[in-house]
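Below are the structure tokens for one structure; questions will follow.
Moving on to subunit A:
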Amino acid sequence: MGKLVEIRRLAKVYERGSQKVEVLHHIDLDIEAQDFLALMGPSGSGKTTLLNLIGGLDSPTDGSIAVGGEHIERLGEDALAKWRASNVGFVFQFYNLLPMLTARRNVELPLLLTKLSTAERKRKASIALELVGLSDRALHKPSELSGGQQQRVAIARAIVSDPRLLVCDEPTGDLDRQSATEILTLMQDLNRDHGKTIVMVTHDPKAAEYAHKTLHLDKGTLVDNPESTAA
Partner candidate 1 sequence: MKYLHLIWAALMRRKTRTIFTLFSVLAAFLLFGLLDCVSKAFANVSGSVAGVDRLLTVSKVSFTLALPKSLYTRIQAVPGVAQVSYLNWFGGVYQDPSNFFPNQAVAENYLDLFPEWKMPPQQRQAFKQTRTAAVVGESLAKRFGWKVGDKIPLEATIFPQKGGSNTWTLDLVGIFHVTDPNAKGQENALFFNWNYFDEARQFGNGNVGIYAVKLVDRRQADSVAKAIDALSADSDHETKTQTEQSFTASLVSQFADIGLIVGGIMSAVFFTLVLLTGNTMAQAVRERIPELAVLKTIGFTSKSVLALLLAEAVVLLALGAAGGLAIAGVVVVAVRGQVGGQLSIPPVGLAIWGEGIALAVVIGLVVGALPAFRGMRLRIVDALSGR
Partner candidate 2 sequence: MATRIALFAVPILLLAFAPWWLLLASVVVFVLFVAFTRRGHQIWSVTQIGLATIPQRLGSSSVVVVGIAGVVAVLVALLAMAQGFAETLKQTGGDDTAIVIRAGARTELNSVLDHDTAVLVSQSPQVMHDPSGQPIASPELVVVASLPKKSTGLDANVEVRGIGDRAWVLRPKVQITAGRKFKPGLRELIVGKDARRQFANVEPGASIKLNSQVWTVVGAFDSGDAYNSELWGDTDIVASTYRRGSSTTSVTVRLTSAGAFDAFNAGLQADRRLQVDASTTRAYYNAQSETISTIIRVVGITVAIIMAIGAVFGALNTMYAAVAARTREIATLRAIGFRGTPVVISVLGETVALALFGGILGAGLAWAVFDNYTASTLGSNFSQVVFAFKVSPALLWQGLKWALLIGLIGGLFPALRAASQPVTTGLREL
């Protein structure tokens, strides 16, 4: 199987005014390929920061991250953007779809960065939508879809360019229980049947149960036996 993500002594310092806040304290973490990892921890523990670093949205202050053997902490802004386009899919709590585009146009967005033909882009977007079970909603705008449906469109967008890694920030945070279950099941399928490696930040222990493994972050460090599990 092998390791997909290798994190060594990863640190992140934010400057708020004159104050420096170290959000992550030299973290070491390996993520196996085809793993489904849940990241938990209280607000401000740095879990979203860690997720953003893994997804290449932000650059670390110190340490290294290698994804599939590529050291992304050394990449410049543009190179990082290109890297994200082909290596990572993102799912957010508030779906972050473009309100003016139809579901299929939203899904198609990452493909605009490839050299695919129009017909090819359309075909791939349709396949992704089918995979999340929304073929019949392809021409609807986000405002015409329920929260669960919107999140499924977002997932379709995340997988359309076939990245190995999916990075999900509270994917069920804004959903009712039933929609959340559907989304989590879908993620499980993607992990199991399509070999996607998933890193998911969540507050919800029930959501974490869908993952193979749960890691806890507290005040910027990974903890083995957090109080929440002890409780």
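On the choice of candidates, all candidates are chains of the complex that A comes from, given by their letters.
Operating definition for what follows: a residue touches a chain if its C-beta (ideal position, glycine included) is under 8 Å from a C-beta of that chain, and two chains touch if they have at least 3 such contacts; residues count from 1.
Keep in mind that what you see is a predicted model, and the values were worked out from it rather than measured.
Checking the candidates 1 or 2 against subunit A in this complex, the single touching one is 1. Here subunit A touches candidate 1 in the complex through residues 48, 52, 55, 57-58, 77-78, 81-86, 90, 92, 96-101, 105, 109-110, 112-113, 118, 121, 157, going by the rule given at the top.
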